[in-house]
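A single protein chain has been omitted; all remaining protein chains appear in their positions.
By letter and in written order, the chains are A and B; residue numbering begins at 1 in each of them.
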Amino acid sequence: MDFFTDHYNYWVVIFLMMVGLYTVISRGNLIKKVIGLNIFQVSVFFLYISIGTVEGGAAPIITEGVELYSNPLPHVLILTAIVVGVATTALALALVVRIKESYDTIEEDEIHELDHTL
Amino acid sequence: MKPNLILHVVSKFLIPLIILFALYVQFHGDFGPGGGFQAGVIFSAALILYALVFGLDAAEKIIPSHLLRILASLGLLIYAGVGVVALLLGANYLDYTVLGSNQIAGQHLGILLVELGVGITVAAVMLIIYFAFAGRGRE
Partner (left out) sequence: MIDILINITLLAFLAITSVAIVRLTNLFATIMLFGIFSLLSAGLFVVMDAPDVAFTEAAVGAGISTVLMLATLALTKGQKKSHEEDYEEKPSRAHRPWLPLAVVGITGAALVYGTWDIPGFGDPDAPAQTHVARYYIENAMPETGVPNIVTAVLASYRGFDTLGEVAVVFTAGVAVLLLIGGKRPKSSTSLKGDGGQDET
C-alpha cells in the first residue's frame, strides 16, 4: 500500500503525459492537437508540484507555529510556466486561425492534399 | 447578440468585485497567496467578461488597443528599470537592497515595484490577445 501511495502521483502524471502525446500524434484536427499539448503541459506541472510536496507540510507562507513547509521552488517555476503556457497556447491558436484563413480547413489530411495539388 | 437582462445585471454587479479582488491579490501578494501574475490574469478576466457581455466595441472604449500596447511595454520597462536603478545605486542588477534605507525596506519596495510591472504586462498582454481573437471575427 505504501508503495502504491508513494508512486501513484507519478503514474497518473505519466498517464496524462501519454494521453497528451497520443492526442498530438493521432488526431488530425489542429485545435485538438493544441488541447493535447495543453494536457501534456499540465502533466509536467503535476510532476513538479508532486516532487515539491512534503507530507504534513503547510503552504509556503511563513506562519507562527508552523515548522514544516512544502518546497516553494517548484511553485515559483510552475506559477510562471502556467502564464507563459497560456501565452504560447494563444500563439498556437493564432497560427491555427491563419491556417484556416489560407487553406479553409484545419484538418491535417486536407491541408496535405491541398499542398500536393498546388 | 441579443441583450440578456440577467447577464447584464449580474455582470455589472460582478465586474467591480473581480477588479477589486485583482487589486487585493496584487498588493497583498507579499503576505498571502497572490502576486503579479495572478492579479494580471484576474484583472484581464474581468474586462474579458465585460467584452463578452457588452460587446467588443464597448470594451475597446474603456481600454483602447493602442493604450494596451503602451501598457504591455510599460510593465516590462518598470521591471527592467528597477534593475537599472539598482545598478545605478551601486548594487548588482535586480538587487533591491539599495532601494531603501535598510535591507528589509529595500527588498519590500523592490518586490512591490517588480510585481506591479509583472501585473501590468500580464493583464495588458492577455487583453491584447483576447481583443485580437475577437476582433478577427468582426466583419
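In this text, contacts are C-beta pairs under 8 Å (C-beta built on N, C-alpha and C of every residue); 3 or more make two chains touch, one makes a residue touch a chain.
As the structure is a computational prediction, the values presented were derived from the model and not from experiment.
K.L.:
Hey, which subunit B residues sit against the chain that's not shown?
P.N.:
With respect to the unshown chain, the touching residues of subunit B are 25, 29-38, 41-42, 44-45, 48, 52, 69, 72-73, 75-76, 79-80, 83, 93-94, 96, 103-104, 107-108, 110-111, 114-115, 117-118, 121-122, 124-126, 128-130, 132-138.
K.L.:
Would you write out the residues of subunit A that touch the absent chain, in ascending order?
P.N.:
Touching the missing chain: residues 2, 5-12, 14-23, 25-29, 31-32, 34-36, 38-39, 42, 45-46, 49-63, 68-76, 78-80, 82-91, 93-98, 100-104, 106-109, 112, 114, 118.
Keep in mind that, in the parts below, only the chains that are shown with their structure count from here on.
K.L.:
Please work out the Cα centroid separation of subunit A and subunit B, and write it as a whole number of Å.
P.N.:
Roughly 24 Å, centre to centre.
K.L.:
For the complex, which residues does subunit A have touching subunit B?
P.N.:
Listed in rising order, the residues of subunit A that touch subunit B are 59, 61, 79-80, 82-83, 86-87, 90, 93-94, 97.
K.L.:
Considering only the defined contacts, which subunit B positions touch subunit A in the complex?
P.N.:
Residues 31-33, 35, 37, 40-41, 122, 125-126, 129, 132-133, 136 of subunit B touch subunit A in their complex.
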